[in-house]
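The complex is shown incomplete by one protein chain, all other protein chains being positioned as in the whole.
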Amino acid sequence: MSEVVEAHAGHDDHEHHGPAKGLARWLFTTNHKDIGTLYLWFSFTMFLIGGVMALIVRAELFEPGMQFVVPEFFNQMTTNHGLIMVFGAVMPAFVGLANWLVPMMIGAPDMALPRLNNLSFWILPFAFSIMISTLFMEGGGPNFGWTFYAPLSTTYAPDSVTYFIFAVHLMGASSIMGSINIIATILNMRALGMTLMKMPLFVWTWLITAYLLIAVMPVLAGAVTMMLFDIHFGTSFFNAAGGGDPVMFQHIFWFFGHPEVYIMILPAFGIVSQIIPTFARKPLFGYDSMVYAVASIAFLSFIVWAHHMFTVGMPLAGQLFFMYATMLIAIPTGVKVFNWISTMWRGSMSFETPMLFAIAFVVLFTIGGFSGLMLAITPADYQYHDTYFVVAHFHYVLVPGAIFSIIAATYYWIPKWCGRMYDERLGKLHFWLSFIGVNVTFFPQHFSGLAGMPRRIPDYALQFADFNMLSSIGAFIFGFSQVFFLYIVIKTIRSGKPATDRVWEGAHGLEWTIPSPAPYHTFTHPPRITDAEAHS
Amino acid sequence: MNQSSLRTVRKLIMLALGMFGFAFALVPLYDLLCELTGLNGKTAGAYVYDPARESVDETRTVRVIFITNTNADMPWKFWSEKGGVEVHPGELHTVNFFVTNPTDKVMVGQAVPSLAPGLAVDYFHKTECFCFERQVLQPGEMMEMPMRFIVGSELPGHVASLNLSYSLFDVTDFVDLSTEDAANNPS
Partner (left out) sequence: MSVNKHCTGIRRLRTAAGVMSMLASGLVAADELNMRVGVTDISRQVYDLHMLILWICVVIGAVVFGAMFWSIIHHRRSAGYQAAHFHENTRLEIAWTIVPTLILIAMCIPATRVLVAMYDTGGEDMTVEVRGYQWKWQYKYLDEDFDRTFSFFSTLTTPIEERHNLSAKGEHYLLEVDEPLRIPVNKKVRFLVTSEDVIHAWWVPDFGIKRDAVPGMLNELWAIVPEPGVYRGQCTELCGKDHGFMPVVVEVMPQADFDAWYASKLVAEQERQQLESMVFTHEELMTQGEAVYTKFCASCHQPNGQGVPPVFPSLVGSKVATGPRDDHIRLVLNGVTGTSMQAFSGQLSKAELAAVVHFERHSWGNNTDDLTQPVDVANAAASN
């Protein structure tokens, strides 16, 4: 992908002869661009694998009755679809984008800890091989939902659960190390003149996300360690018989789990905040409030976790607190949506593919936000909890939310990464297929949830049939469009038209001042920060 | 890599380790919060009954219903002599519970209480309860276990009935039978 840079006269002592050749390059690289590439390809692969699992689920749910799989296997598919998408697709994709973009955006030559960076990546294929291999073990793979509540995931779990725990530990370690790297880079390696409030918003969102990750991934590690002890060493953290409490598992899990979902969306906010100003040819509206909004969302994310547990039997005071705190998050989130629209307002907009995905993000993520607000209302949540209404909500914020932002980022920055433009017609086609697919898949799920269809069931009563059929059709359309996306990406890399350095007329930021494709080593000498190159 | 980066890294590693420890600290924290808020209906430990301090409130009665359950893998029979009682707040009552072990092995059981509504937890005091300790039963043995309690007179007026449930679990594998036997105190 990156071109080899010929040694310049007057260069430092480090005479680079470009990247190594062959497999060794990818195994041992400490270059942030290579590692970004590795993360992105890894996440795309996991996205397709998790997608196949989703299609198995949707195929079974196409009609009432059991047609293709048995319930035990169905539960493994829903569980692993969730685990792979959360930990294998969305998170590594954002880390890959961070690796590629953060050093360039702040004028740094690489990440603060390049070798740790390599390790952080290579842990992941190892961890996911373990996790996916559990599907082929005796007793099957994890079948207790991606949220793995005890005691279903402890006393009643298949034997492979120990491997699952090990894989989770590995993924967590990778995330923590990657986050330490990102924070160290951002805090210490910005070029002179790039103050914190001049950083591109994408860098801000990643700075805050990295702190969230360091705060909560260890809590997840604690939860699965307690599970491990309950399963193998006779403790009773979550076992009522020994004086433990299954509900405590939920508290600990969601203390991680809620910040986790913000971890999965804040970088998306950052991406969209880069793309919209470019295609509106207008600076981001309200940069300062955008930063404060992200910080408030991150802070609030720590005090709302029990809104995932409204039906567990908490006392009234607890229910009220979590309801109010959850509703509060709508305020900074709303501020961000208004600011994006104000950026567009009276801009001079063009609608290339990245902009299409970014606009769809704003609309559809907001719809997901509205269903989230409805879910926050505790008495109403008794009717929504554990139904497809919840499934619709989180897929709206994750698919046309996080995933669309990653796709938008790919279209937007791939000319910088590989020096070639994607085919605009194909990109637009991909956009419309995805947009239609995502809505046909997930909008009907609001209705099946309201009609009373529970989550995580392989078969359902007849009144849910129409919406399920529609949803399954949409799923296959969406799935096909992502394979089409793979084709577009490969075609771009191999035979796209050469790209200019600036690529996009309205683009601002340090990454657009260097050649396309970006040289293997960039900003080996720190750049001078002018206002033109500060945040857009 | 420069010094400032190293300092940042060290601080962040401490933060990560600290949060890992925090996860484990959540265990006692959670119990503390349960005690404070009555979440999960966990009743408290033994209560010291001082008749001089208690005043019986004859103006109201509170129904206390007993529910006994054995967990799936627990073959013991477990029942109470009465399904429930009507009491005055401040009065000391005794209800007998019974367990039998129909198997041919020595077994150890643990009863786990849960009180509903949760807010009543602060007002339900047990001076003696088999749930305070494990019960060892020989094969075929039956045991009578009195439970003595007082419904505190400070129980909010709108609460007119309480449901106390005991779930009996088999903890034979979790205990060392020799010490358990010696310590066993058929209450």
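As written, the chains take the letters A and B, and residue 1 is the first residue of each chain.
Everything below uses one rule, namely that a residue touches a chain if its C-beta (ideal position, glycine included) is under 8 Å from a C-beta of that chain, and two chains touch if they have at least 3 such contacts.
Keep in mind the model is a prediction, meaning the values are calculated, not measured.
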Of A:159, A:386 or A:424, the one touching the omitted chain in the full complex: A:386
Given A:282, A:307, A:416 or A:521, the one touching the chain that is not displayed: A:282
Sites on chain A contacted by the missing partner chain, in the whole complex: 63-67, 70-72, 75, 143-145, 149, 151-152, 155-156, 240-241, 245-247, 280-289, 311-313, 316, 319-320, 323-324, 327-328, 330-331, 334-335, 337-339, 341-351, 359, 362-363, 366-367, 370, 373-374, 377-380, 382-383, 385-387, 447, 450-452, 454-463, 466-467, 469-470, 473
On chain B, residues whose C-beta touches the chain left out of the figure: 40-41, 63, 65-67, 69, 71-72, 82-85, 112, 114-117, 158-161, 163, 165, 167, 169
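We take it that only the chains that are shown with their structure count from here on.
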Approximate Å spacing (C-alpha centroids) for the pair chain A, chain B: 42
Footprint of chain A on chain B - complex, ascending: 1-2, 4-5, 8-9, 12-13, 15-20, 22-24, 26-27, 30, 34, 37-40, 71, 110, 112, 118-119, 167, 169-171, 173-174
Sites on chain A touched by chain B in the complex: 112-113, 176, 179-180, 183-185, 187-189, 214-223, 225-226, 234, 236-237, 240-243, 245, 247-248, 251-252, 255, 313-315, 317-318
